[in-house]
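My questions all concern the structure below.
Only one protein chain is missing; all other protein chains are in place.
Moving on, here comes subunit A:
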Amino acid sequence: MKQEELTTLNSYLSFSLDQECFGVNVGKVIEILEVPHITRIPKAPPFMRGVINLRGTVLPVVDTRLKFGLAPKADTINTCIIVFSICIGEEQVMVGALVDAVQEVFEMPESELRPTPSMGGRYKAEFIRGMARRDDEFIMVLDVDRIFAHEEILDLQLDLEALKA
């Protein structure tokens, strides 16, 4: 399936972080993993949990709680890693994100996405594509590309590649 098609999908994966519920477009999600052994990387920024071995590929794992500036919390049984495929420029990069729990995959037309109220808050509005209403709660739909297209991750990616080489 093509990248364009994928981005236009109306299915979202919802997950919870702290007490909030977030959603991402299924097109960005490659798979969901249980938390395996994470190899820590020295001198990496705190939100970088480390790397894991995903079927031969080195996958950097980001602690989303730290990334979002939430209090760190020990992993539970429900803690999962969501493997995202993000576009940095023309390049497709895989990044693992530690989330508290994965909830479900749901369909929602694009029209139901409401814009984020510009009133500041905890999360930067540029990372949020919109708010969706699901049952009685709001789901913040995230723009994964923007969140993870960060220099540090890129640097890390580069470092890893260099290490590999």
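As a working rule, a contact is a pair of C-beta atoms (placed from the backbone, for glycine too) under 8 Å apart; a residue touches a chain by one contact, two chains touch by 3 or more; residues count from 1.
In the analysis below, contacts and distances are computed from a predicted model.
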| item | value |
| --- | --- |
| "ATP-binding cassette domain-containing protein", "Ribose and galactose chemoreceptor protein", "Succinate dehydrogenase subunit B" or "Ger(X)C family spore germination protein" - which is the UniProt name of the missing chain | "Ribose and galactose chemoreceptor protein" |
| Per the touch definition above, residue among A:Gly27, A:Pro60 or A:Gly96 touching the missing chain | A:Gly27 |
| Missing-partner contacts on subunit A, residue numbers | 1, 5-6, 9, 11, 13, 26-27, 29-32, 34, 77-78, 80, 102, 104-105, 107 |
